[in-house]
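One protein chain is absent from this view; the other protein chains keep their places.
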Amino acid sequence: MGDAVTATLRLGVIGAGAMGTDHVRTITTAVPGATVTQVHDRDAVRANQVAQRAGGEVAASAEELIGSDEVDAVVVAAPDATHAGLVLACIDAEKPVLCEKPLAVTAQDALRVVEAEVAYGRRLVQVGFMRRYDPGYVRLKETLAAGDLGDVRVVHNVHRNASSATSATGPGIITGSMVHELDTVAWLLDDQVVGIRVESPVKDGLPDPQLATLEMAGGALATVEVFVNARYGYDVRCEVVGTAGTAALARTPSVSTRTAGVEGVEVASDFVIYFADAYRHELAAWTRAARAGGVDGPTAWDGYLANLVAEAGVASLASGTRQAVAAAPRPTLYDGIR
Amino acid sequence: MGDAVTATLRLGVIGAGAMGTDHVRTITTAVPGATVTQVHDRDAVRANQVAQRAGGEVAASAEELIGSDEVDAVVVAAPDATHAGLVLACIDAEKPVLCEKPLAVTAQDALRVVEAEVAYGRRLVQVGFMRRYDPGYVRLKETLAAGDLGDVRVVHNVHRNASSATSATGPGIITGSMVHELDTVAWLLDDQVVGIRVESPVKDGLPDPQLATLEMAGGALATVEVFVNARYGYDVRCEVVGTAGTAALARTPSVSTRTAGVEGVEVASDFVIYFADAYRHELAAWTRAARAGGVDGPTAWDGYLANLVAEAGVASLASGTRQAVAAAPRPTLYDGIR
Amino acid sequence: MGDAVTATLRLGVIGAGAMGTDHVRTITTAVPGATVTQVHDRDAVRANQVAQRAGGEVAASAEELIGSDEVDAVVVAAPDATHAGLVLACIDAEKPVLCEKPLAVTAQDALRVVEAEVAYGRRLVQVGFMRRYDPGYVRLKETLAAGDLGDVRVVHNVHRNASSATSATGPGIITGSMVHELDTVAWLLDDQVVGIRVESPVKDGLPDPQLATLEMAGGALATVEVFVNARYGYDVRCEVVGTAGTAALARTPSVSTRTAGVEGVEVASDFVIYFADAYRHELAAWTRAARAGGVDGPTAWDGYLANLVAEAGVASLASGTRQAVAAAPRPTLYDGIR
Partner (left out) sequence: MGDAVTATLRLGVIGAGAMGTDHVRTITTAVPGATVTQVHDRDAVRANQVAQRAGGEVAASAEELIGSDEVDAVVVAAPDATHAGLVLACIDAEKPVLCEKPLAVTAQDALRVVEAEVAYGRRLVQVGFMRRYDPGYVRLKETLAAGDLGDVRVVHNVHRNASSATSATGPGIITGSMVHELDTVAWLLDDQVVGIRVESPVKDGLPDPQLATLEMAGGALATVEVFVNARYGYDVRCEVVGTAGTAALARTPSVSTRTAGVEGVEVASDFVIYFADAYRHELAAWTRAARAGGVDGPTAWDGYLANLVAEAGVASLASGTRQAVAAAPRPTLYDGIR
């Protein structure tokens, strides 16, 4: 419990789709100190619905929202292609921004955001890698930090969705889904991906599931299975294997039942349900930081790195070969952040 | 997501001990729409500490706080002996009140609160049986409602604390700890306790653990083990056994580790940690209801019943015999609430 | 691994029903050093089937089988009412006998077996409380012996069958099913039941489930739920609660599956499957002891005590009151056995 911050943070939310709507629901029901004053979406009807529920107004354009005197900070939950541009506009307006992943569609565009932030000279951007706020991942990182596992050698990751949109593509699975693991493994190990290989057992049609191997600068290897049509539900697993032991995300169902010869627990249906706590903590931490004039969590630099590794992954899936990942030099603005 | 309620609820908190402090922490970090404007505690120093963190003022007395124009609703987390009197004062002041369990020290005093509320003609009192807001218990009740378990025959409950205060007594274990199960079982089954037997394997010294058997009006039986010096941690379990299957609270640790020949998960250290979500949902639901001019959750009547059954339990522990529980007639004010 | 015993033990099996058939299957497939030479059953057809599979002969009567020169030791898996008489005949014939529980229909009859064995002067009788050979229960007893749990205060037991015969009765549930817990708790704690109370939520029709409370001479209390029409499968649980921690039988499914929104494991369908290892170890230990001229495991005295406590339980269920259990003085023949 820190000292009280009295001013309420006035938020503008760009994007009133599933993610934006859920963020507004979380803010209005579980995040004190923030109020949604403006909402924009290309679809005015749903912008209006969300704005009404939140007690805010509809902004005619994203630009207007970002520039508004009624908006202290911005949540970007619009289509991926717009992210980099909107975040740049927020930097221009000198307003803190929480941008849903990915930060940009290409690593190059993400680097432009980094450069703009560096030019501005102070961090304003948080990228929506909400897993860093999930109680399980947080506890995993604490367990690693406590040293009980020795040196980390391997991290195993599984990431499954019940079903994907029919528009899903092989590269899209990497940039849209696997990107979470690309960030999470680096964050957990305080390390960087320097090589990646992605392959799929499915050669015809959508390459799903995909298996990736990540090589970390520090030597550890990580495996990643992403399966966006796993049918049975939403499922995320992470096991860290060290020289003295292992630690893994635990299951957290609410109840277990015994009926008809089966002892069973529910599997979450989707990520909004599975990561509800993570989204709540993410929004609360960002709000807290913004009210105090600062910023928290995954940086634009993390967003750039995730884009960069994802691009290498896409190249690997296409070529069938391992791809090296060579990042630009890290600006000092991002020193010591994790 | 309901329609927005614009006015912020101004809360007065009576009691700045562990529970009151935690409630204030929860309100300020996770409950939008409420602000703590006044705090009172017999210990002015800790009242001041909590008030400062919350951005509120210290009230010189509980009466002053309840009567203050700066207070819309009251949280009572003061010593048990003061509960009934404070809640009566809140009813007098026509302000919604969330009172930590127990509602009163005796069933007779609890009944006085009920009568005052009935005389006032509208419900203002919520008793702090927070388990009704715990995601596990909620899901358990939903599972029962879905009918998959058939008719309920038995409910098994386990309730363990790592250690008790040295001042713990046999009756105190019933009125302070087992009282949660006395309410929860009735709520889960939408039924009422009509008989209770309490015994302990320990005949000399503190009778701990205690085993209780509850007879429900509808015929089901419930077992309760309460063990307030279980040493290993805080632990709550509930299994409902029906004619077609069973359902139980599931474990929800964050991570599991494998080290030194053991695969293990953490056991929560105390109820504040174990029921953090329950407290948050309780406070959020109460705030939501109060902002809308209403009240939610466990009623003064539920508080009275829990007191009544606990008294019978105390008598049973002392006498070694089963005690019948005969409640007063239920006022119509409480019809259809659950 | 002990020194080799060369002679093969020639077994006579009385009773070719489900239990007897399964014992013969276990002996022929998993117990070296024993061979089934004679089988008797009132139903000659099934006696013949079992004998053929085992490579043995059909005996015209139980008496003939017990007296046969081709039979070194006897397995009694005939109807309960015949147990005591058959075991007495085995003692007369000076042959080791493994008798399915219960040892007798009444405690008085069981005591007669005890007296006959005492008169003979050497133990020949093992009662089929196979749970004492179950790897889980064995590990539980070892855990208790290691002292990690402190002093035992409570034991919780659950014992469920998918469904009972239509001929099931309230007393039969105690003498046929609960009798396992009556023995197991005493064995685990190396203690004796001195009081019992049995009740059921079902007042009309078959009193099922039943809840029992056992008072041990050493002060500990045990709860037992027996539910012979639990529908969902066969289920046995045991948790020992000590002053420093608890230990419980763990689940041991073969696989877990995730399909259609559920992560599930199979529940065993019946006790033959659930306790397959226990039956195997029981038969192996008994065979090993008999080949070495001795006897192993639960004694006639244990069988008598189980009968005695069950009778008190039946009286409690009928009367609704707690019943004291007063055993005869233990003959020195049974000193130090556990």
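Chains: A, B and C, in written order; residue numbering restarts at 1 for each.
By definition in this document, a contact is a pair of C-beta atoms (placed from the backbone, for glycine too) under 8 Å apart; a residue touches a chain by one contact, two chains touch by 3 or more.
Predicted model only: the values in this text are computed from it and were never measured.
Across A:R25, A:H156 or A:R330, the single residue that touches the chain missing here is A:H156.
Interface note: of C:I14, C:V39, C:A54 or C:A268, the residue touching the hidden chain in the full complex is C:A54. Although one chain is not drawn, the whole complex shows that of B:G67, B:G85, B:P135 or B:G233 it is B:G233 that touches it.
When the full complex is taken into account, the listed residue touching the unshown chain is C:G245, out of C:G85, C:P171, C:G219 or C:G245. Touch with the chain that is not drawn comes from one residue among C:M19, C:A34, C:V125 or C:L211, which is C:A34. Within the complete assembly, A:G219 is the residue of A:P79, A:G147 or A:G219 that touches the hidden chain. Remark: the residues of chain A touching the chain excluded from display are 150, 153-154, 156, 158, 199-203, 209, 211, 213, 219-221, 223, 225, 227, 229-232, 241, 243-246. The set of chain B residues touching the chain not shown comprises 231-233, 235, 251, 253, 258-267, 269.
Although one chain is not displayed, chain C still touches it through residues 1-4, 6, 24-25, 27-34, 52-55, 135-136, 138-140, 143, 148-149, 244-260, 265, 280, 284.
One rule holds in what follows: only the chains that are shown with their structure count from here on.
Among the other chains, A has the CA centre that is most remote from the centre of chain C. Although chain A and chain B carry the same sequence, what matters here is overlap: shared residue numbers make up over half of all numbers found at their interface.
Centre-to-centre separation of chain A and chain B, using mean CA positions: 37 Å. In chain B, 244-246 are the positions where the chain touches two or more neighbouring chains simultaneously.
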